[in-house]
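Now for chain A:
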Amino acid sequence: MYGLGILKGMRVSWRNLMRGPITVQYPDERLTLPERARWAVIPLMNDDGAPRCTACMNCVRACPDGILDLSFVTREDKTKHIDTFRYEVGACMMCGLCVESCPFDALAMGHDYELATTDTACLTSTLLADVDAASPKRERTAGDAAEKGGDDA
Partner candidate 1 sequence: MSPGVLALVSALAALGLMLANGVVLIYMLRKVLAHFHLRLGPMRVGWHGLLQTPADVLKLLTKEDFDPSATDLWLFRLAPFMVFVPSFMAYLAIPFSDSLSFTPLDTGVLYTLAALALVPVGILAAGWASNSKWSLIGGMRAAAQQIAYEVPLLLSVIGVVMIAGSLDMSEIVKAQQGTWLGFIPRWFVIPQFGGFLLFLIAALAELNQTPFDMSVAESELVEGFANEYSGMKFAFFFLAEFSNSFVVSALAVTCFFGGWLLPWVPIDLPVWVDVAVFLTKTYLCIFVLMWIRGTLPRIRIDQLLSLGWKGLIPAGLAWVLLTGVVVKLVP
Partner candidate 2 sequence: MPGHLTIAVFAMLGAGFVAVTLLFSRVLQHRSFGDEKYSPYECGSDPVGPPWVQFRIGYYVYALLFVVFDIETVFLYPWAVAYGSLGMFVLLEMAVFIGILAFGLAYAWKEGALTWR
Partner candidate 3 sequence: MPESVSFAAFAVLGLLAVGCSIMMLATPNVVHAAFWLLGVMLALAGLFLALSAEFLALVQVMVYAGAVAVLLLFVVMLTLRRREDAVRPIDFSWPSVGLAAAFLVSVLVALRAFAPAVPRLPASAPGVAEFGRLLFTEWVLPFELASLVLLVALVGAVWWSGGGDR
C-alpha cells in the first residue's frame, strides 16, 4: 500500500530514538584508544631517564616527509651527543614508519591526539635536546643500522 514504506521508515527512526544516544561526551568522557593507535611520536626513555635514542638516523631516513630532524655531534670516543631532535608534528602523517625503523625501540607512537594549537611554533616540537645519545648495546642491531645507513646513503 502506498505510504507503508514511509511508515516503515518512521518506525525505524522511532526505534533508533528508543535505542538512545551513543555519544561519548568528549572532554568529560574519553574513548580508550586501542594499543596500536598511532598519534604523535614520543621518544622513549630508559628507566634512569636517559633517552634510548642512539642517534642512528634510521628514523630520519625512514620518514617519507622528512619531518624529523636530528642533529648530533660525535665525540672522539665515538659517543654521540644529541643537540636537538626536532619533530614537525604539524606535518606528520602518523604512519609509524619511523617507529618501525627504529632498531632500539627509542621511539613510539603516542596516544596523545590533543595536538591542536593556536601557535604555529607549537607545530614543531623538540623531542630531545642537549642529551647524550645511548650507546648501541648489541653489535647486531648496531650493525644492522650501519648497514642500513650505508645502504641508503
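Keep in mind how these were chosen: all candidates are chains of the complex that A comes from, given by their letters.
Definition applied: contacts are C-beta pairs under 8 Å (C-beta built on N, C-alpha and C of every residue); 3 or more make two chains touch, one makes a residue touch a chain; residues count from 1.
What you are looking at is a predicted structure, and each value in this text was computed from that prediction instead of being measured.
When you check 1, 2 or 3 against chain A in this complex, the one that touches it is 1.
Per the touch definition, chain A reaches candidate 1 in the complex via residues 6, 9-10, 12-14, 16-17, 19-23, 25.
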